[in-house]
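Every protein chain except one is present and positioned as in the full complex.
Letters A and B mark the chains in the order given here, with residues in each chain numbered from 1 onward.
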Amino acid sequence: MRFKHLFVTTAAVLAAGAANAQMSDGVIKIGVMNDQSGLYADVSGPGGTWAAKKAVEDYGAAAKGMKVEVVFADHQNKPDIGSNVVRQWLDVDKVDVVVDVPTSSVALAVNQIVKEKNKVFLVSGAATADLTGPACTPNTVHWTYDTWALANGTGKAIVQTGGKSWFFLTADYAFGHALERDTKAVVEANGGKVVGAVRHPFPGTDFSSFLLQAQGSKAQIIALANAGGDTINSIKQAAEFGIVEGGQKLAGMLMFDTDIHALGLKTAQGLNFTTAWYWDANDNNRAFAKDFSAANGGKYPTMVHAGIYSSVIHYLKAVEALKSDADGAKVVAKMKEMPSEDKLFGKGSVRVDGRHIHDMYLVEVKKPGDSKKPWDYMTVKKTIPAAEAFRPLAEGKCPLVKS
Amino acid sequence: MFELLGIAPQALFGQLLLGLINGAFYAMLSLGLAVIFGLLNVINFTHGAQYMMGAFVAWMLLEWVGVPYWGALVLVPIIVGAFGVLLEKVFLKRLYHLDHLYGLLLTFGLALMIEGVFRKQFGSSGLPYANPLPGGTRLDFMFLPNYRAWVVVASLVICFGTWFLIERTKLGSYLRAAVERPDLVQAFGINVPRMITLTYGFGVGLAALAGVLAAPIYSVNPLMGSNLIIIVFAVVVIGGMGSIMGAIVTGFGLGVIEGLTKVFYPEASNTVIFIIMAIVLMLKPAGLFGTPK
Partner (left out) sequence: MMKAGTTKNRDLQIFAGLMALALIAPLAIYPVFLMKVLCFALFALAFNLLIGYVGLLSFGHAMFFGGAAYISGHVVKVWGWSPEMGIIAGTACAALLGLAAGSLAIRRQGIYFAMVTLALAQMVFFFCLQAPFTKGEDGIQAIPRRPVLGLFDLSDDRAFYYLVLGIFAFGFLVIWRTIHSPFGQVLKAIRENEPRAISLGYRVDQYKLLAFVLSAALTGMAGATKALVFQLASLTDVAWQMSGEVVLMTLVGGMGTVFGPIIGAGVIITMQNYLAGFGEWVLVIQGAIFVVVVMAFRKGIVGEIQAWWQRRSRNQA
C-alpha cells in the first residue's frame, strides 16, 4: 500500500544559502499533476514525480543556490478535480510551474487557469494538439508529443511502406475523432485511401462487431483511433478473430511501452506506432531507464517520463538565466528564446506556439523470440526528423503566431 | 443474393451470433439479480463488482496458484459465492426488516469499496488472461472463435439449468414457497434464513461464473463490472422481475438487438437498451414478463 501518496508530499531539494531573493517567494515550486493510480498511472504517475525530482537533482539546482521543491497531486483523469487542485496550488500553495498533466481534458482546463494566473505549464502527458493550436497560450509549453505528430508519423510511414487502404476503428468522442481526422488527412495526402470507418462507443468492452466490419472492408490497415483500454481490447480481440493472421495489419495511433507490456509480445507483435522517445535507443536513455527502474519497482520509463525530465531541465535553465520565476509568460518567452539541450532529448527548440521540436521515431513491436531482456519490446524502424515531425506553425491556428 | 439495407446476409448472421454472445452475459447477470431479488427483495448493486471479482479470482488462481481456466470455472463461483455468503451474514441480514432502499444503498457502498480496493491493488489498465480455447472455425459467414462458441453454449446450459432448478425441482418449490410465505415455510421445519443466505451465495456465484467466462474475452479490469451493471439493470427493468425465464429471454434478446444496432447505427449502440427501456416503461410499466403489483 502506497500511503506515501499523501495529498502533497513534499520533497524538498534544499539549497545551501538563501541567495535567491529574486524568486517569487524564495522557492521554485514544481507541481507534478497526473494520474497517480488510474488508467495512466504507469504512463506517467509516480514515475513522473520521480523524473521531475531527478531533473532538479541532475541540474544541480542546490549547488547553484536555487531552492526547488517538487510537490505532486492526483487528478484522477477528471478535469474538475484537476482544475480544483491547480487553482489551489497557484492561489494558496505558491506553486510556480505545473508539469505533466496527461488526459487532454484536464490539460486543457489547467492550460486556461495557468494562463489566468500567469504561471508556467509544461505539458508532457497530454496528447491534444490544440494546446499549441487554438488553445495555445504564452504560458504553456507542450513538450513530448501530440495527436498530430502521432497521426503524421504513423500514417505517413505506413502509406510509404505500402499500406494503401485504411479502415478506421474510432472511439466515438472528441479525442478519437481528432485522431481519425488527422490521420486520414496524412494518409490521403500521401496517396493512401480510406475505405471505411466505424465509430465504437467509448469506453467499449466488446469490439468484435466492429472488428468484423473492419475485416469485411478488406482494408490493408486497420487503424485504431482510440487509446488505453480500448486499444488494448481491440488488439486482443483482433487476435482472437484471426484478423492479423488473415493478412490485415493493425496500426495503433496512441500507444506507450506500458501498453505493449500489458498486451504481451505474443499479441502485440508487428504493431507499428510513433513515439517521441525509446529507452533502449542510446546509452544516455539506457542509463536513465536503469535509474528509473531501480526507483520505480522495476517499471521502465515511457516518453512521458523522459519529457518531464527534459522540460524541467529547460525550465530551470530559463529561470536561472532570468534570475526570477515570478512572471510565467517571461519564463516561457525565455524558454522559447534559448535552445534546449539535455541528455534525453538532445538538442531542440521551443516554437513560438509553445511546441517543443525534436525527432520522433516510428517503432515496431518485436516478435517474442527477438526480445532479449526485460522491456525489450521495440525496434526503431525510422527516425522522423524534427522539421517534419510536428504540425507546421501556419496550420495550427494558434493566435500567438502572426501570419 | 439479396442484401438487407446494404449488409450482406452473411455479415448479418455473424453479427447476430456476436449479439447472442453478449446477450449471454446479460442473461447470466440478470438471472443472478432476479434470483436474489426474488428471495431477498434486495437489488444487489454489488453484482457488477462480484462479476469483476470472478474474473480477478480466476486471474489470481492462474497467476499465483497455477489453477487453469477449467479449474477456475468450478472454484471461482465457490470462492466468490462464499464471499457473498459472508456479506449476507455480516451486513444484509441486518437490513431485511427495513425499507428495501437500504439494501440498495448498502450494496452500492460495498460495490464502491470492492471496486476501489481492486483498482488500488491492480491499477485500472486491465490484466491479460490467456484464451484457453484459441483458434476458431471458419464458417460460411464468419470466423467463429472457439472460445466464443463455448461461451454461448455454457451460458445457455447454466441459464436453463438454473431455470430447471428453481421451477421444476423440489428445492426450487421450497424457494418459491419461501418467497410467498416465509413464516409458513419456516413452520414446516425448513430453515428459511439459511436458505436465504445460500440463495444469495448462489446468485453471487452466478455473477462470478459470468466473470470467469468473460476474463479471456475482455481484459480483466476493475471497472468491467460497473460498466455492465447499469445495462443489466435496464435489462431487468425491461424484462420485469416476474420470472426466471423472463430474465433469460430478455438478456439474450437485448444482446441480439444491441448487436444489430452496432451494424446499422453504431453511434446508438450504447444507448439502444436504455431507449428500449423507456419505451417499455411507457407501454408496459411492469416490464415484459412482470406482473403489476
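Just so we're on the same page, a contact is a pair of C-beta atoms (placed from the backbone, for glycine too) under 8 Å apart; a residue touches a chain by one contact, two chains touch by 3 or more.
Quick caveat, the model's predicted, so the values are computed rather than measured.
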Contact partner of the left-out chain, one of B:237, B:256 or B:288
B:237
Which listed residue, B:65, B:130 or B:281, touches the chain dropped from view?
B:281
Going by the touch rule given at the top, which residues of chain B touch the chain that is not shown?
43, 91, 94-95, 98, 100-102, 104-106, 108-117, 119-120, 226, 230-231, 233-234, 236-237, 267, 270-271, 274-275, 277-278, 281-282, 285
Name, in rising order, the residues on chain A that touch the hidden chain in the full complex.
5-9, 36-38, 73-74, 76, 78-81, 83-85, 87-88, 91-92, 104-105, 108-109, 112, 128, 172-175, 177, 201-202
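As a working rule, only the chains that are shown with their structure count from here on.
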Spell out the residues on chain A that touch chain B in their complex, using ranges where they run on.
1, 37-39, 41-42, 172, 198-201, 203, 205-206, 208-210, 212-213, 215-216, 228-229, 232-233, 236-237, 240-242, 246, 258-259, 262-264, 267
How about chain B: which of its residues touch chain A in the complex?
11, 14-15, 18-19, 21-22, 119-120, 123-128, 131, 136, 142-143, 145, 147-148, 217-219, 221, 223-224, 227-228, 259, 262-263, 266-267, 269-270
